[in-house]
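I am attaching a structure below and will ask some questions about it afterwards.
Excluded from the complex is one protein chain; the other protein chains are retained at their positions.
The chains carry the letters A, B and C, assigned in the order they are written, with residues numbered from 1 in each.
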């Protein structure tokens, strides 16, 4: 029922990964039922089927980029909406069974996003080790504990849980790496605007790409809507056919974002609304603050222009 | 009182010129009081002062261009609005006192717009005659009748009224020349939309002219608002400072024009609304028909997008 | 012969007007033959015919706007180019035969541009006088001297020459009014770039005016070419068909203006080049200084990009 807080949560498992850690930063989830899913698709499907109220899945990582499978799942099938974002610092360690020395490591289990983020460290310290992609950071730790691999790249909590010894910590190439997760529900009224919101969209444009993408950006620029993220994913039809995932500043309830959304609806082949939700302020870094509206595009400017138009329409030109 | 049809009309005189002829094409004016004014400024001032309800003044000519004084008067002083346009074919004759032969003509009286429109004819047939600018076509005929000039360029009705002999008719270089007049009133609710309307604006932009004029055109283009006329007039402050007079397709009551107007209000230094009124269809020529809305910008597209946004806002993503 | 300084000058007469005064600010003209012409058309025709080497004609006035007849003459017929601009402060006096008192003035002779510029003064001081348009400021003074009119709006030199008494001086509404004149010759290599030049163009665009005019401005904006003036004139075919007269900053020999010109040539129905010539610095006012190139659009940026492209083309990616 719309408005009712979710009580049954699902997340990208297994237990002990970053997704669980991210979910537990949400107060309602801390007190609720939390079930790991084997894949993003399974997590979202259980929401669609009504078996869960909300799913926490990864959207993107500041190093590894977009999580394609999440974007693909959101763009297809019955509509789902993001109601919250969680941004979590990512910290990796290299764990191994006690007694293993670094020079002895020949194979390293890692989730592909994890190995991507530790690429430089691996090159410098384990240039000859084979990196084996596994399904999750948790699986990597479990595999190393089971002796399948000599070592694992995993979260600190994963090393602890699987009694691995930490051969090296903070091995990520970028110490400020973060992962952004989305809490996804069945459609319902969006959370109320907070003044610093994000709206996510999946946009399909016509074939002539320069012109069409230019039109999309003009619809946003003319309303002073800022784009904080743009990702392209293939539609699967052919090379060169994309769906664009956009994150815009603002809320669907805002006048100017509403006007921009209507513009996109008109000029695009299709637009799928993926939710309006509060921006997660995980850092006070300058670049992450909301960008002030350009001249002429503040809410006050919009209100002034609307009042002026209303006066014109009734013949009041004073 | 808004809504009351005007009963006291003023027009750019003197009697017997194109402005009077244009005014008499308006049924309400045919039955009402009609007073000539000595200048455009005087005509508009009498409307501002409440001495007249409406003034008929020339806006532009398809050969001579904009009537600068009308534009300047509309842009300054208390607001006035155009409630109707009248487009009148322009036909010129060369009139002279009976007995004058064409080779004997050494001086020709003409309103500057008239001599501009007959330039080629004058070069070909009276290359050595002095053309004397006079205040109006009526004054030209009167001057020729009084013997001040050998001949006059005037309207056929002017030659008749002043008993001039027509030495040559249809002497305009462009046989299709027309003049466009505006019926101007004090502000009030605009006439209702007809589906083929014009909205006139005076737009002041910031100094950096490429960027600012580009912004103005983008606000219109993004909403599919067509521009049928753009004129620049100096603001008088300095060379290179202009006010732009725009005629757009659409009515202030239309959704998309309303959105574009709000956009202009936000990005321009100032916008003065000069009225929404029905387009005068004086010809069925192809180029003059209303331009159909581009893909995605029809009223139906706007309505669809608005309905979609309303659904999104209440959480209905079906 | 290209490169030979002109020795035979013609200017918009009669003698004693602002055009003659402007011409005499050009050193070469001061020592050369100077002939008044009866009209702008006549002046330009004598250059086209080879009877004169250069013509000085008015282009625009900071109050009255463009001089339509000059623009029309430049856009039609055999090509001519502007090789120099002259900007002259405009100062008007009201002159009358000695013994005339201001309250006794019932008729005022004035060139239409002059009466436009003194509109407020006339309204305040001679609200009931009839203003009679005459061909020139010189003709106004002559007419007042001959008793045809009670007074004349003219240049101070005109009052002196015709022995008129100055009833009021500095009567222009805007004390900073200026008129801009062009020195026009048959085509030849343009004067060399000075670093602060103007390029004048007449641009014909396709019918769909929002889109087409937007394209023109984009071609300029993308190259950082500033537009200091834009005027529209009817082409004469029908209402709503215009030729645009543009003044751009820069010289045809400049890389970035050359690139922009090629762009206009490609996207416009037609472009007529009207000359590159040094900007006349008639004032040190801040607003009139050349606008510095935006980021990425300076000559140095252009040179850097050209050098980079040359390296890429030969495979040098260092």
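Convention: a residue touches a chain if its C-beta (ideal position, glycine included) is under 8 Å from a C-beta of that chain, and two chains touch if they have at least 3 such contacts.
Bear in mind the structure is a predicted one, so any value in this text is a computation, not a measurement.
A.B. asks: Wait, the hidden chain, what does it touch out of the ones we have here?
C.D. replies: A, C
A.B. asks: Just one of A:49, A:104 or A:214 touches the chain that is missing; which is it?
C.D. replies: Spelled out, the listed residue whose C-beta touches the missing chain is A:214.
A.B. asks: Even though one chain is hidden, which residues of chain C still touch it in the full complex?
C.D. replies: Answer for chain C: residues 2, 79, 81, 187-190, 218-219, 222, 252-253, 258-259, 261-263, 265-267, 273, 296-297, 301-302, 304-306, 308-309, 312-318 touch the chain left out.
A.B. asks: In the full complex, which residues of chain A touch the absent chain?
C.D. replies: 38-39, 41, 60-65, 68-69, 72, 87, 112, 116, 119, 123, 130-135, 173-174, 176-178, 180, 207-211, 213-214, 217-218, 220-221, 225-234, 236-240, 242, 285, 287-288, 291
Note that in this section only the chains that are shown with their structure count from here on.
A.B. asks: Component check with chain A excluded and positions unchanged: what groups of chains do you get?
C.D. replies: one piece
A.B. asks: Which chain has its C-alpha centroid at the greatest distance from the C-alpha centroid of chain B?
C.D. replies: A
A.B. asks: Per the contact rule at the top, check every chain pair and give me the one with the most C-beta pairs in contact.
C.D. replies: B-C
A.B. asks: Hey, what angle do you get rotating chain A onto chain B on C-alpha, to the nearest 5 degrees?
C.D. replies: 180
A.B. asks: As a quick test, compute the distance in whole Å between the mean CA positions of chain A and chain C.
C.D. replies: 59
A.B. asks: Round to the nearest whole Å and give the separation of the Cα centres of chain A and chain B.
C.D. replies: Computed value for the inter-centroid distance: 56 Å.
A.B. asks: From the C-alpha centre of chain B to that of chain C, how far is it in Å?
C.D. replies: The separation of the two C-alpha centroids amounts to 25 Å.
A.B. asks: Please set out, as single numbers or ranges, the residues of chain B touching at least two other chains.
C.D. replies: In chain B, 218 touch at least two other chains.
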